[in-house]
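Quick one: structure below, then a few questions.
Here the complex is missing a single protein chain, while all its other protein chains stay put.
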Amino acid sequence: MLRISTIGYTIKQGFKNIWTNKMFSLASIATMGACIFLFGLIFSVFVNFQYIVRTAEEGVAITVFFTDDADQARIDEIGNEIRGRSEVTQCNFVSAEDAWNSFKEDYFEGDASVAEGFQNDNPLANSANYEVFVDKVESQGELVSYIESLEGVRKVNQSEAATKTLSTVNRLIAYVSVVIIGILLIVAVFLISNTVSMGIAIRKEEIGIMKLIGATDFFVRSPFLIEGVIIGLIGSAIPLGALYFMYNKVIQYVLEKFHMLNSLIQFLPVKQVFESLLPIGLVLGMGIGLVGSVITIHKHLRV
Amino acid sequence: MLRISTIGYTIKQGFKNIWTNKMFSLASIATMGACIFLFGLIFSVFVNFQYIVRTAEEGVAITVFFTDDADQARIDEIGNEIRGRSEVTQCNFVSAEDAWNSFKEDYFEGDASVAEGFQNDNPLANSANYEVFVDKVESQGELVSYIESLEGVRKVNQSEAATKTLSTVNRLIAYVSVVIIGILLIVAVFLISNTVSMGIAIRKEEIGIMKLIGATDFFVRSPFLIEGVIIGLIGSAIPLGALYFMYNKVIQYVLEKFHMLNSLIQFLPVKQVFESLLPIGLVLGMGIGLVGSVITIHKHLRV
Amino acid sequence: MITLENVSKSYAKGQPAVNDVTLHVDKGEFVFIVGDSGSGKSTMIKLLLKELDPTSGTITVNGQVLNKMRHRKIAKYRRGVGVVFQDFRLLKDRNVYENVAFAQRVIERPNRVIKKRVPEVLTLVGLAEKYKSKPNQLSGGEQQRVALARALVNRPAILLADEPTGNLDPKNSFEIMRLLEEINERGTTVLVVTHNREIVNSFRKRVISMKKGVIVSDEQEGGYVEN
Partner (left out) sequence: MITLENVSKSYAKGQPAVNDVTLHVDKGEFVFIVGDSGSGKSTMIKLLLKELDPTSGTITVNGQVLNKMRHRKIAKYRRGVGVVFQDFRLLKDRNVYENVAFAQRVIERPNRVIKKRVPEVLTLVGLAEKYKSKPNQLSGGEQQRVALARALVNRPAILLADEPTGNLDPKNSFEIMRLLEEINERGTTVLVVTHNREIVNSFRKRVISMKKGVIVSDEQEGGYVEN
């Protein structure tokens, strides 16, 4: 139904609209850009938080204690069986002496005098164990059942409290991030709709004239749609690009400023964050641009 | 120099501008509102985080151990002296038995068999102590020196690691909040400046006409300034009001959703948050409105 | 071609701008509409373009009843009507060429045709050199001639011209009016609103005279009627 020349005209007109109303287009792009930038920022922060919490969760080990009759050979066997499991990332043997030393460190904080009383009488003689680390917290439950079924294993400790706390924190962070991102999106659609409204308000007269000359609704509207999509794309591409280049710098800065974090946490590499952020951001920008203009056009262009 | 009727006209015109360009004013107020809302939200979240960290910090106790020759009478005396200090909020006596029990709980996780070996031979016989809590972390150093100078005190432990970690987290949170709020402010000024630009673009013709009729720069500008200030005030008052009423609801929701937090953290009362947020928000809104319009007017009204 | 039956248009309470007007214009006629400032001439033009709907009465153009026309059909109807607005209504952000070409784009003329037709019409109104100028870079009379070129470019069946020579010097005005006469002779129905007594008196066409929204006289080969 549409002539090719009309389609060409429409697209050209979309770009021309942007160019003719440079200042206004800039404002729209900037508004969009600000929204997507904030979105990207918060997205990155929370993806990293999630990752850090994840890493911390993985750091929570399972401790495996042995029955009194398990000799060193059996203990080594158990170790090999545990290491054979695919979900196990690490399995360290902690001898009774190690356990006692680490206990003294932890509890008496180097206050030798108190510990002296036990000198030849390791109170933790029975506490040789394996510290087992898994790749995913979810695998933990299954692994524990498996290990418990092994001969020579007296007891498997999984620090439930710690796991629970972490997963609660994780959920809390997820909730907060969803709420903030949700609010941001509403704000973004709102701002864009306003910006498009103003754009249409500025051109209200022109649109009226076009209609009086016999332009159909579609003919008048389509350049605005295309304009919205283009602005959405540009307005999301720029802040995403900026975030991409800022990302490593910011992480470096944070690690420098807070040395002690270095050992504690690990950040996601920029590639991995942008694998999801880039498509989400672009589609979001385009979507906001399109939705913003469709809504507004529908509201204002009933001339 | 200015006639009263001119001032009256200017103010009236400021309000009239807002009313005449209802849609545009709404857009400005909404933009402003969105910025201030996000600002208030993040402000509240971080003020609360700071508060929670503070509370946690206060939970870090000083532990006071006694010399072997200090008898119960002397220990009670020391307790009274500590309690007499104004910065001390709590001072609990922990007997050697209590310490051992709590140690067993912590370390053996109720695994009675291991602990049995010590049954009649409390390895922590020497570890009766006071747990002292202070109102502010800053007071801790001085208090420790004081307690150390008391007769019968063998050793004062302050868990430096914990304190350091917390204050690092605190600093990190402060940094993040300052950065996010800073970005938000820049975004806000930027958006407002754009909005004012568009407002002026819409009225460019009118402004040109006014100038040709002999209106001074001041006469043309002042209604825009007043408009900016009014929009800033309304645009900050509304989201602040919304935050005020949402605040308690959100906290209640969070506490309900995450029972375990109930015991861990405590939120600031809404009154206390708004004591600083309200004036900061309003001044910010007005300031952004004023700065936004001054900048833009200066840029665009050189007719 | 054009029939108005008991048409009234009130903008607000009080005196209607067009008051119970009944009128018939045949295909191929040339009609002058004259009258005082504020007598309802422009309102009548706006009614014929369906820019406004009448408060009461029926308007029929080319067999179509405007009052009952569906929203989707309006654009198509307007494409058959060329209009010169009293206030020109040019697209401010486009140059002369694009303003005139716009009327052709709307009816989906291929670019090839547009490139030939637009310069032709601009030459006709004496603006061939100014095709690159934006409306605000034109004098009043030049803008008026762009508006005319835009109304003519589609060779409409009906031409409505509201004061098309108000900003033109007498020589230019006569030339433009002679152009409209020529277009009329090729079959277009032409309605011209004008205050130009000299022109009305020298062309000897049908003259409809309005006063306070009412038609007070309607003469074939008439002259300018003084109220």
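First chain written, first letter: the chains are A, B and C, and each begins at residue 1.
Just so we're on the same page, contacts are C-beta pairs under 8 Å (C-beta built on N, C-alpha and C of every residue); 3 or more make two chains touch, one makes a residue touch a chain.
All figures in this text were calculated on a predicted structure; none of them were measured in a lab.
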_For the full complex, can you list every visible chain touched by the one that's not shown?_
B, C
_From the list B:Phe15, B:Phe65 or B:Phe219, pick the residue that touches the absent chain._
B:Phe219
*Residue of C:Asn6, C:Thr123, C:Ser139 or C:Gln220 touching the missing chain in the full complex*: C:Ser139
*asked:* Just checking the interface: what residues of chain C touch the absent partner chain?
replied: 11, 34-38, 41-42, 86-87, 137-142, 144-145, 162-163, 166-173, 195, 197-198, 224, 226-227
*With the missing chain put back, which residues of chain B would touch it? List them for me.*
2-3, 5-6, 9, 20-21, 205-206, 209-217, 219
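Convention: only the chains that are shown with their structure count from here on.
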*asked:* Counting one step per pair of touching chains, how far is chain B from chain A at the shortest?
replied: 1
_Can you tell me which chain pair comes out on top for contact count?_
A-B
_Centroid distance [mean C-alpha coordinates] between chain B and chain A, Å_ = 24
*Would you mind pulling out the distance in Å between where the CA atoms of chain B average out and where those of chain C do?*
67
*State, to the nearest whole Å, the distance from the C-alpha centre of chain A to the C-alpha centre of chain C.*
63
_Among all residues of chain B, which ones touch two or more of the remaining chains?_
none
*Could you list which residues of chain C touch at least two other chains?*
none
